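A single protein chain has been omitted; all remaining protein chains appear in their positions.
A, B and C label the chains in the order they appear, each numbered from 1.
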Amino acid sequence: MKKNDFKKSLKKVHQIKINKDSTIQDIIEGLKDTGFNAKRLALGCEIYETMIKDADCVKFFGLAGAIVPCGLQGIIHDFVEEGFIDILVTTGANLTHDLAETLGYHHLQGDMNVEEINDSRLHEEALNRIYDVFLPNQAYEGIEDFISNLSIREEQMTVSSFLKLLGEKLPENDKSILKICARRNVPIFCPAFTDSGLALQLGFHHPNVNLNHMKDMLTMVDLAWEAKKAGICIVGGGVPKNFILQSLQFSPNAALYAIQITMDRPEPGGLSGASLKEAISWGKLNEKALYSTIISDASIALPLMLWYLKQAFNR
Amino acid sequence: MKKNDFKKSLKKVHQIKINKDSTIQDIIEGLKDTGFNAKRLALGCEIYETMIKDADCVKFFGLAGAIVPCGLQGIIHDFVEEGFIDILVTTGANLTHDLAETLGYHHLQGDMNVEEINDSRLHEEALNRIYDVFLPNQAYEGIEDFISNLSIREEQMTVSSFLKLLGEKLPENDKSILKICARRNVPIFCPAFTDSGLALQLGFHHPNVNLNHMKDMLTMVDLAWEAKKAGICIVGGGVPKNFILQSLQFSPNAALYAIQITMDRPEPGGLSGASLKEAISWGKLNEKALYSTIISDASIALPLMLWYLKQAFNR
Amino acid sequence: MKKNDFKKSLKKVHQIKINKDSTIQDIIEGLKDTGFNAKRLALGCEIYETMIKDADCVKFFGLAGAIVPCGLQGIIHDFVEEGFIDILVTTGANLTHDLAETLGYHHLQGDMNVEEINDSRLHEEALNRIYDVFLPNQAYEGIEDFISNLSIREEQMTVSSFLKLLGEKLPENDKSILKICARRNVPIFCPAFTDSGLALQLGFHHPNVNLNHMKDMLTMVDLAWEAKKAGICIVGGGVPKNFILQSLQFSPNAALYAIQITMDRPEPGGLSGASLKEAISWGKLNEKALYSTIISDASIALPLMLWYLKQAFNR
Partner (left out) sequence: MKKNDFKKSLKKVHQIKINKDSTIQDIIEGLKDTGFNAKRLALGCEIYETMIKDADCVKFFGLAGAIVPCGLQGIIHDFVEEGFIDILVTTGANLTHDLAETLGYHHLQGDMNVEEINDSRLHEEALNRIYDVFLPNQAYEGIEDFISNLSIREEQMTVSSFLKLLGEKLPENDKSILKICARRNVPIFCPAFTDSGLALQLGFHHPNVNLNHMKDMLTMVDLAWEAKKAGICIVGGGVPKNFILQSLQFSPNAALYAIQITMDRPEPGGLSGASLKEAISWGKLNEKALYSTIISDASIALPLMLWYLKQAFNR
């Protein structure tokens, strides 16, 4: 591009104005013409909207981080219920916490500025801390109860089949991730399943069960292969991020849409902080893909994104 | 507190639900019962609201970071116009960029994912990069023009008086920070004024001017001393943060309200990432103060906060 | 503690001086009396030293992050060879990269400041990017070759047994992690094994293999249970961190020594950034444990730590 043409091709930064009657649509629309992470958040919302509108797109959603303890269980539930997620990949921890809440246990709000709260004290009180949220030990007892009474016929079922079974056994609930995924036939993959309190209870009470992890891995590759188009939304990185990306590496078409919400940084080389752009070199992301990495705590960005999408699709 | 009493004193994490018709008031209200930075953002909004309602409270606002290039000039303008800021402390850079925009120049949107954009190319195009925003050199020429034509009678006026003079000379503008502060008599302190393009132009064209920095510093201490109550909102840290805090150290009452929005972290010991709590040890923050540090890009948190406040005060 | 006593109990910050002839022992000794992460690094070195000297201590080492691509394969090898690691928990990615290097393939140095290097170009060149390191596709072909020729008799062996098998089949090598662990009988646990290129090749070529993940999980709990004392070193967090910690939760004695090297931050609630202190509430870390979290790229901290330990033990 020639000198002047290049400069002319650039859009102005729009100095956003906000009114008390602005809608989330207005705000996101306004932020699209700013810079830094505000713009990235707006682009992320827009890309997700496009991804949903594209009927050929299979939407892979990778979820790491302590989403349920933080109070975002219902957010993920609604993403699934609204059809915004086709395939969910998550951590054993999130499923353990989801199970606890679905069984009627609760996380508690802590305040780390209160001097009398310290970890030794919490240990005495049987409260397990996740930053500023506490999970009482009782929740684990409830999970133990539930899992020990489970009858498992196929000892070599896949992890995803086991998670579907769990979802089916659970009572109706307007926030449960396991439940809504089972009801909506959204498969849940959990490659690091054994790294969870849920898996420990399963292992303690059903020692002969050998959930098939390898088959899930191959199924995931098939799902990526069969997708006409692939779109991904990565929350927090970790194993879910790589598990989705490695499947796409083997599909004929790399992802065409990608959103990532993370607080990690790229320079130390870990995958959670890696830029989406890097995935182009691997053939996991198409070089013409629409993509946006949002450097934000997901607890702020995810609710805004759901709010935007609900308004955009009038649900 | 006794064991059971302690546990009972804790509130449940509320699993937030969002509807398409939710308002920003609803969302913030909902996030207040979650965890992590979502909760901190909600607390920050609530504390700012309380601070505004408290007629005795003088609201100190510290603004670092590239707020104007990012497109948030109008956000700060509205904070001032609505009376949400009583005293502004900021960087020379923000004022330089504010001046450029007020004089009719614009920042441009860059896209760091486009391969053909690189810094050597930008240098040839006379575009100065601020992450993903570009400022054309012309803006500096415009500033030079404006400053060189300024008649400065008091060569030893304070920095804040000089900034007021600038605001008075500027045309009406619905986004300019310098203008609205001059019109609303909100003093602007800029302790690192000479660290800016604006100051360079002043120095080049008015070499005998010796703006009095020391007097501003003493005035700031007086303002803190005279405040019945002090409330602070710190965006991005840096010199503005410390300048406000050091003034409060000498006032009889430390700050009673405090909000901080930052992406820096505390462990390396720099002030921008330091917790607000630390300020209690210095006597800058009252130990009974309401305070919240929000780990977020200000480009996301500040617009949400303004939106919330405008709705809360129906403006 | 009384007022004056408290102040007197505090040690002075020692302003460190460095000579050209200082040893790493001197430097770490000096940094112990400073602050911030320098002090934490020094404490980490000292704690590791104590942990090695304590004959009753079982040393659990959690390794996430792209350690091998970065060039630290030999560092981990030496930690194992010197007996500084008793149980290794790591990611499938690190083992995949270790296998590639051990089979004679190499990672390449990239320079992200060179304008002509971009991800589309790298994709054409069949170079897969990990921040500023590139892995040629050939490495994956080599891994495929090796795995496809493997004869696997026990289709339901555990992941750790499979990894031991790999180590046994590999040629002698003075940097290979898989090899030295096999030779030294240091078990490798890899809970998210299926999240790796290595697992994909295993699945593609041996579709009936169903590596037992659950049994590894239970074995790990036993190892934690049987340890007289437990010490942990966590690099980068992720699944390895939680897998070690969840095992300790069920042992009669929580960890007495703990070191963590991470660049993630605690506020967004993810485990990789969580403080070690938090683990006290869970009963995973003893409230009297010696512990230090070092906020540093492991590529800087780990070599220094190994260097310090080799000097300390004169090896």
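Definition applied: a residue touches a chain if its C-beta (ideal position, glycine included) is under 8 Å from a C-beta of that chain, and two chains touch if they have at least 3 such contacts.
From a predicted model like this one, the values you see are computed outputs, not experimental measurements.
Contact with the chain that does not appear here is found for just one residue of C:F36, C:F204, C:W225 or C:F250, C:F36. For subunit B, the residues touching the absent chain in the complete assembly are 64-66, 69-70, 93, 119-120, 122-123, 127-134, 156, 191-197, 199-200, 202-204, 207, 209-218, 221, 236, 238-239, 242-243, 246, 250, 263-274, 277-283, 287, 297-299.
Residues of subunit C that touch the chain left out of view are 1, 3, 6-7, 10-20, 22, 24, 27, 30-31, 33-39, 41, 66, 68-75, 78, 101, 106-110, 113, 116, 121, 124-125, 127, 130-134, 136, 174-175, 263, 277, 291, 295-297, 299-301, 303-304, 306-307, 310-311, 314-315.
Hidden from this view is one chain, which touches subunit A at 35-37, 40, 115, 118, 120, 265, 267-269, 295.
FYI, only the chains that are shown with their structure count from here on.
In this assembly, B is the chain whose CA centroid lies farthest from the centroid of subunit A.
Of all chains shown, A has the CA centroid lying nearest to the centroid of every protein CA atom.
Mean C-alpha position of subunit B lies 41 Å from that of subunit C.
For this pair, subunit A with subunit C, the centres built from the Cα atoms lie 26 Å apart. Residues of subunit C found to touch two or more other chains are 120, 265, 267-269.
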